[in-house]
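All protein chains of the complex are present and in place, except for one that has been dropped.
Coming up: chain A.
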């Protein structure tokens, strides 16, 4: 149990980078960008093929980021210069990427089990320290019987993801970042303050998909393979993370919201892992579970609000009736 939850949190932190990308397009730019299903795989494919060709893992990962940026920018260009509606621009790019990804990979699956990855290299360095031993000793004393093989992935990924969060927070408060947010909030207004909203959308979608591709590149190295189908439904997972996070942790400020999105990605992984432990559910049910989660996260807050409202009205009505009775 502990091990599988540990794994859920571990992968949740990596997927959180993808969720931050989805937050940028869906929430900040108000652009429902479906490129994500494709660009996630593009990131994985580029990193995997580069690693196969003995490119250092860090550089391979950075190449994936660049590829994601390019893919997102093209979606932005389709929308702003080609005047294609946002949903369709994303779908067109997603479909195009499916073929492009197969071209990049040359086949539909690249195993990385015998290749170095960022995580295996990290672990090698990590073993010089004895952080693992002391953390595991602590777990054992708490009564956990099976301890994780390494803490390096989790701890380093937390640092990386939180760093990306802080950079995003900072960026969204810069002069350019403010204009980007206004593009999603009131486009007509920010154009009347001399912002080139076309370029802002192109760059914003580029950054969004760069994050998605980074996440894909890391997941490929974490899981030990890149697969042409690994992006299917990724956009819904990203949305699930954003919506669950916002519902659970709030959206008062930008900093709070980005933290909520990361939290949402982790909670999502935990829920899915936990659900898959139920006997009658199989891993192929995951997409169904994801959809249900999004639906629940969208509907439940509304139902709760509705009930609150109904209760408030009932109370008011009762009060009025009592008063009328008193007067009678």
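General observations
Assume a contact is a pair of C-beta atoms (placed from the backbone, for glycine too) under 8 Å apart; a residue touches a chain by one contact, two chains touch by 3 or more; residues count from 1.
One rule holds for everything that comes next: contacts and distances are computed from a predicted model.
Chosen from "ABC transporter ATP-binding protein", "Cytochrome d ubiquinol oxidase subunit I", "Electron transfer flavoprotein beta subunit" or "FAD-dependent oxidoreductase", the protein name that UniProt gives for the omitted chain reads "ABC transporter ATP-binding protein". One of A:136, A:197, A:241 or A:258 touches the chain omitted from the figure, and that residue is A:197. When the full complex is taken into account, the listed residue touching the unshown chain is A:189, out of A:1, A:159, A:189 or A:320. Annotation: of A:145, A:175 or A:279, A:175 touches the absent chain (contact as defined above).
Contacts to the hidden chain, counted on chain A, fall at residues 170-171, 173-179, 181-182, 185-186, 188-197.
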